[in-house]
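Here's a structure for you.
Of the protein chains in this complex, one is absent; all others appear in place.
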Amino acid sequence: MPIPAILSAMALSVAHALALLTLAPFVVGLIRKLQARFQCRRGASLFQPYFDLAKLFRKQPAVSTATSWIFTATPYIVFGSTLTAGLLVPVFVSQVPLSFAGNIIALVYLFALGTFFLILAGLDAGSAFGGMGGSREAIIASLTEPAMILSIFAIALTAGSTNLSAIVHKTALMDGVASDPVPRLMALAALFIVTLAETGRVPVDNPATHLELTMIHEAMVLEYSGRYLALLEWASAVKLLVFLTLIANVFFPWGIATAPTSQALAIGAAVYVVKVSVLAALIGLIECMFAKLRLFRVTDLLGVAFILALLGLLFFYILQD
Amino acid sequence: MPWLTPHVGAQLVDLGSVMLLLTCFAIVAQRRLSACVDLFALQSVFLAMTATLVAFLTGTRHIYIAAALTVAVKGFVIPRVLRRVIERLNVTRELVMNVNVPASLLICGALVMTAFFITRPIISFGHLLTRNSLAIALAIVLIGFFTMIARQKAVTQLIAFLVMENGLFLGATAATYGMPLIVELGVFFDVLVAALIAGIYTNRLQDAFDSVDTSRLSELKE
Amino acid sequence: MTTLLTLMLGVYAAGIALPLSIPGRPKLQTLLAHGCAGVAAALGIVVGVAGLAADPLTLAWSSSIPLLAFAVRLDALASFFLLTISLVGVAAAVYAVGYLRHLPPYVSPAVVGALFNAFLCAMALVVLADNGFLFLIAWELMSLVSYLLVITYHEDPEVRHAGFLYLVMTHIGTMFIVVTFLLLFQGGGTFSFEAFRHPEQALSDASRTMVFLAALVGFGTKAGIVPLHVWLPYAHPAAPSHVSALMSGVMIKTAIYGFLRVVFDFLGGHFPWWWGFTVLAIGAVSAVLGVMYALMEHDLKRLLAYHSVENIGIILLGVGAGMLFHAYELEDLAALGLLAGLYHTVNHALFKALLFLGAGSLLSATHTRNVEEYGGLLRRMPWTGACFLIGAVSISALPPTNGFVSEWLVFQTLFQSVQVPSLLMKLMLPLAAAMLALTGVLALVCFAKAFGISFLALPRSSHARRAEEAPWTMRIGMIVLAAMCVLLGLAPTVVVPLLDHAIHPMIGNSIAAQMLALGGWTVIPVGAEFSSLSSPALALLLAGSAMAALALTALAGARHAKRYVRTWGCGLKLSPRMEYTATGFVQPIKRVFGTIYRPTVKLETDLLHESQYFAKSRRFTLQIEPVFEKYLYQPVAAVIPALAGRLRVIQAGSLHVYLAYMFVTLVLLLLIAL
Partner (left out) sequence: MTVTITTMAVAVLLCAPFAAGCWSLLIRTSRQLHLVNLGSMGLLVAAEILIARTVLTQGAVTAFDEMVYIDALSSMILFIIGIVGLACSLYMRSYMDEQVARGTVAPNRLNLFFFLFHMFLLAMVLATVANSLGVQWVAIEATTLATTFLIAFWRRRESLEAGWKYLILCSVGISLALFGVVLMYYSSLRVLGDVSSALNITQLQAIATQLDAHILKLAFVFLFVGYGTKVGLVPMHSWLPDAYAEAPAPVAAMLAGVLETVAVYAILRSRGIVDQAVSPEFSGSLLALFGLVSFSIAALFLLLQHNYKRMLAYSSIEHMGLAMVGFGVGGPIGIFGGLFHLVNHAFAKSLAFFAAGNIHQRYKTVEIGEVHGVASVMPGSALALLVAGLALAALPPFALFASEMQIVTALGTSGLPGGWGSRGVSGSILLLLLCSLVAFAALLYRITGMVWGAAPAAVTRGEPWSTGHLSLVLLGLLLVGLCWVLPSPLRQLLDMASALLGGG
């Protein structure tokens, strides 16, 4: 590979990372703002998450005496794994230079790495809340994963690939992609439910709650403060954005830059922001319309996701024949 | 002796064998132990007589020796030992039997028929002289065996065992005009020793179990 | 090579003989025994690596025992397994030197050391044997020696029970292997593998199927597939930990070896698709049930033992998929499946051994295997903790470790269902993938539990408070394995060609060249379009992003040092009793999967004498129903003694009855003879 190509690929990757990092708090802010609007409140500024992060980064962190190095290492690991996962997903360019490093399964397992350390960190402080959060995160993750793999499988089948760049690129160009909408729609529905569960949104988890008995993700990070909390909050925002990007670009790759021209890039970026905002709005809407489910009712929801994905597969094969 | 044609000889041998068989039935029917011993002695004498007859008819010398030994050992020594044992143990009758006398007799009859049935294919090859003796010998062995199962007292079992031996001896003499001498002697020695050992054993059993009732010997199981 | 091989076996023999010949110097005995084992295993690594690339090496000596021949063959498959055995062997040998310092007085270190050598030697013989008879001897020897090692602490009745269960179960397996070889024997009238390989008169389809089924059950028992796994969670924990590491890490892999040998080498050719599907289904069920039972286990070593069931399942998913593709003549994919399975085989050997060694360190530091009595050990035992963490991350298949790479490859294999012609299989393979996903995430949860409860937060017992770091030899053993876990994760480029050598003779296809791209740093299972994985790049990215975060925090918050405070305990002083327990941690899972666990809860309350409203004490017992023991094994185990009990009347002690037996037999035979 020639040097300039490597350089431009690196530049693209950095831009990619920066885009994800900068856009992520905005999406969170957007959801909150929309929620507030739906609830007839004015709500905080769209950019409040940025201010929060900045504030947190500057605050002195308090660390429990009971903890080990796992506690301090976890924010970095979670942040790192989330960002790495983000780098594998096409954002505004359909072909990501780093896509060779891993496919969609790698993405899933990178998030799992984060979850693993979050659970450990939750246990590390010794308070019951962290353990409780970890325990609940565990059950939700174990129910989500099969559904996620099956929906991914359905997507991979329609696109003939598990490589995210290839999927998006092919879908954008309508090149060799199965055209039947049914399996794709089912996979989309399944993946959307999975996204809600994975990113800790209502009706699976309530990111706004601080009521001990209902929180999941918040319980795991309860003992964090200062810069550590900032990293974790930021990472969870990025995770949300990555999932939204995934849905946006895999199912609706319209407008994404399929060639690295500046015009295509500009269009791609603009369309991307719009798509993500729409999805964020959808999530905000759902969070307003539904109440959080009981923990043991989440099974049903994820079961639905699993069946949807399975049906997607079945339909794909049946329609193909 | 001119009247002793092979045909007459054969009939005489058959007669002797049948006498042996009849004493067997008598032993099966007899409850008194001392009478059993007497019957056994009688049977042994019959056996010796039959053997002598065969020896005389065929001119096989060593059967005389065997016959003499039979009279000496089975006719006198062993019955004596057995009477001693009976006196010492103070048992006179077989009170309880595993199979009662009438049934025993019926079964023994069936055994005789079985013996004839089994030996029929081979009897036809036999010497004229001893045509039926092999079958009778087998019948005596089987009856002896059955009596061991049917009776409970150690002494009776011993007598029954000796009856089996008599049957075997009859078979050997009648069918084959006696085994080679060294084998005969060995067999006699074994039988004698076995009887003596069993005699000693009954004494010890009496001491240990206060009984010579072998059905009491059932501590070792599984 | 021949020299090295004989040297290896010779050193093992020395390792058996030497410690037994110097009485009364326990330390020296241990050192000698494990020194020999280490050297021999190192030789084994060399032989294994060399043998992978070289042509098969055959050595044969005739034997004076009919049917037996001392035939040894080092082909690529054997080399691969020899390599795996030796890798773990080296680490376990080093570890054992420290681990065996404190043996109870009734255990002789010389015997343990000699048996350890014998165990490694027997496993090496199993993979080397080129004759069915020799294989069986080596196989049974391996079982026997491992049994003797399992009951090292034989004064504990549970250990004896575990040992006996193991002995019987493994013997059942051997019976089936005997049947396998007997059926193969019919072909050529010899037990030579060479004859098995080239059956002059091919076996009929029915007997081939019988061979397959017998091999599946026979080797499956040793491998611990569900429902033949019952011995595993008892036997592996009972053994000393370095032996558990070998048993769980390596010994059960010899069953995979035997299975591959029989299916691909002896049965070869083409077999029906349902063979592959059977293996696949067994793999999926074993994987899911294995991890599920592991989750409910709070005895650390039993937990690890159940994970062996799980990982054997994952390996069989790869192998089964390979067999399925082979049946459909998709040879590239078949090779991929086998490659994934074998990759996971070596990975599991490494991380499971590492975890067992870690568990051994915990055991010798705290004298308990109960996770609930650990806690806070990461601070007291940093090395053990770090190594255990690497093992935990690997077994949870998290990037960038080796477990992730192999599990990823299994996923890629299962994703190839498109190419299978049968619609049923098209749907079954993704379902298997979903079950694998469930397995993966449950393993993650289980190890989050195991590591989190054991190593983090406050010590939960006085044992844990007094724990001390393991001695250096033990640490080295663990560090070696941990390093291997990371290396094998980062360098699939090295591993894939090696594995390819092992698979090539079985399938006849070589896929290493097309699987490696970008100078070998990226793995492309089927095609670059479909998927690719570059674990070094992922590792770099992970490290880079984490470093960026570090830089960011350093820039933004460098002025503020950390402030150490006590965790807020809702106003009370935080005590270990307030921490989340392992039982509590998995409670939601137990509830959701209640149909599988069938938990029974018993609450016994001892009330105060004066009032029935106040309890003096409460006992809470929670039990998971041992489904397989209860519904499968116990009935069978009850029938046979009952039958024997019926027979008791035969031997009732009555002389007359005995005579009657003889009499009846005689008369009957006479009548028959007529």
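Just so it is clear, A, B and C label the chains in written order, and each chain counts residues from 1 on its own.
Here, contacts are C-beta pairs under 8 Å (C-beta built on N, C-alpha and C of every residue); 3 or more make two chains touch, one makes a residue touch a chain.
For clarity, every value in this text was computed on a predicted model and none was experimentally measured.
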Practice item. Would you mind listing the shown chains in contact with the chain that isn't displayed? Key: B, C
**Study point:** Sites on chain C contacted by the missing partner chain, in the whole complex
**Key:** 63-68, 106, 133, 136-137, 140-141, 144, 151, 154-155, 157, 160, 163-164, 167-168, 171-172, 175, 178-179, 182, 185-186, 189, 640-641, 643-645, 647-648, 650-651, 655, 657-659, 661-662, 665-666, 669-670, 673-674
Check your understanding: List the chain B residues touching the unshown chain?
Key -> 60, 118-119, 121-122, 125, 134, 137-138, 141, 145, 148, 154, 157, 161, 164-165, 168, 171-172, 175-177, 179-183, 186-187, 189-190, 193-194, 197-198, 201, 204-205, 208-209, 214, 217, 219-220, 222
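Definition applied: only the chains that are shown with their structure count from here on.
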Review point. Which chain's centre, taken as the mean of its Cα atoms, is farthest from the centre of chain C?
Key: B
Review point. Where the CA atoms of chain A average out and where those of chain C average out, how many Å apart are those spots?
Key: 35
**Study point:** Whole-Å gap between the CA centroids of chain B and chain C
**Key:** 70
Exercise for review: Could you list the positions in chain C whose residues touch two or more of the other chains?
Suggested key: none
Exercise for review: Write out the stretch or stretches of chain C touching chain A in their complex.
Suggested key: 376, 378-379, 385, 389, 393, 396-399, 404, 408, 411-412, 415, 418, 423, 426-427, 430-431, 433-438, 440-442, 444-445, 447-449, 451-453, 455-458, 517-518, 522, 528-534, 537-538, 541-546, 548-550, 552-553, 556-557, 560-569, 574, 576, 578-580, 584-589, 591-592
Review point. Across the complex, what residues on chain B touch chain C?
Key: 98, 114, 117-118, 121, 142, 145-146, 148-150, 152, 214-215, 217-222
Revision key, fill the gap. The chain A residues in contact with chain C across the complex are 17, 54, 57-70, 72, 75-77, 79-81, 83-84, 87, 98-103, 105-106, 108-110, 112-113, 115-116, 119-120, 122-128, 130-132, 134-136, 138-139, 141-150, 153, 156-157, 160-163, 166, 223, 226-228, 230-231, 295-296, 299, 306, 310, 313-314, 317, 321
